[in-house]
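Selected chains only, in their assembly positions.
In this document, chain identifiers A, B and C correspond to the written order of the chains, with residue numbering beginning at 1 in each.
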Amino acid sequence: MVSAEHNIRVLYAHTDKMGVVSNTRYLEYFESGRGEFLRQLGYTYKEMEEDKIALPVIEAYCKYISPAYYDDLITLKAYLKQIPTVRIRIDYELFVADRLIVTGYTVHSFVDSESLKPVRPSQKLLNILAGKL
Amino acid sequence: MVSAEHNIRVLYAHTDKMGVVSNTRYLEYFESGRGEFLRQLGYTYKEMEEDKIALPVIEAYCKYISPAYYDDLITLKAYLKQIPTVRIRIDYELFVADRLIVTGYTVHSFVDSESLKPVRPSQKLLNILAGKL
Amino acid sequence: MVSAEHNIRVLYAHTDKMGVVSNTRYLEYFESGRGEFLRQLGYTYKEMEEDKIALPVIEAYCKYISPAYYDDLITLKAYLKQIPTVRIRIDYELFVADRLIVTGYTVHSFVDSESLKPVRPSQKLLNILAGKL
């Protein structure tokens, strides 16, 4: 398993009238976690796009366990548990201090970033993951 | 099964640099579909809150099948397939003309809108649904 | 002066913990008003882009006068007061019933939608506006 973590500060604009972070905001938090995960692996998504590979989201799931509040500092952990095949799944766990607030995952396909047709997983990504998973 | 549908126009602000609606936007579209579903049943979510009942999202799932583009008119269908128990699940299907673009669901618990503690399903909602499901 | 209006339903996701529509949401509402304004003129922004003309926002201003609440139906009025030159300014007034909630404007330049270089105002748009302004 390969993982990475980083922090997100909850803005007012992320909350809704229940006084908590809107359920609709978490997929954006997931994107942030995924991006930092790839950056920490040493192969940013921007570089992947420059290599003509894109990873569109084909499924997303969120489980809302506990609320996050304005100005909370969310710790976002992203995990890769399996060698990617034609698809790659990233898992997420979000915490405020020790309190687990949200879990979820996204599934992505590998596509050519111009034609959007399916391609094999990025060899560069597989090389980076080899030995880590 | 009870269902309702309405339309959403895709704004520029909903798209991302892939030229399609961002995966992060669909949970907001789902909320819109859910709200119109309740309105068409004759019991808006606003009225439910006035009756001290809230339906926080405890799970959400999206499956992205086909892209939606700027200025598309999305038809959003929301379905209730089962009598709610302590939870209620709403299913969604989004179309652009006849093309299915996204499916998904949200699961909600019934809570007191002030204390946020679990409560029974709204009797008013159950009465409306009786005979329809 | 040429004007158009349409309605926007306030979603939960548009509100923040103050219980009102977030100040950050109104620029998206403005986009919606602008898009319907052009549609009602008979020349959608999508068609304008197909004609290789884009109208990026170069300035935006919002004045927040009164709050909008969850489930409010906002009436959004968009106005064009002057013949566009190298720039075009659209003014907005948002109401909930008779209550004025927000006013503002956006200023746009005419650019080639591919090179993003400045171009003359769309002749097709000027023809549509001739006689109306």
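The criterion applied here is as follows: a residue touches a chain if its C-beta (ideal position, glycine included) is under 8 Å from a C-beta of that chain, and two chains touch if they have at least 3 such contacts.
Worth saying up front: this structure is predicted, and the values here are computed from it rather than measured.
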Total copy count of the complex, if 3 are in place? 4
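The criterion applied here is as follows: only the chains that are shown with their structure count from here on.
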Given that chain A and chain B are copies of one sequence and touch, is their interface built from the same residue numbers on both sides (over half shared) or different ones? same
To bring chain B onto chain C by a C-alpha fit, how many degrees must it turn, rounded to the nearest 5? 180
Distance between the CA centroids of chain A and chain C (whole Å) is 33
Determine the centre-to-centre distance between chain B and chain C, using the mean Cα coordinates as centres, and give it in whole Å. 27
Each of the following residues of chain A touches two or more other chains, namely 18, 24
Note which residues of chain A are touching chain B in the complex, please. 18, 23-24, 26-28, 31, 54, 56-64, 106
Residues of chain C defined as touching chain B within the complex: 9, 11-13, 27-28, 31-32, 35, 44-46, 70-71
Residue positions on chain A within touch of chain C in the complex are 12-13, 15-20, 22, 24, 70
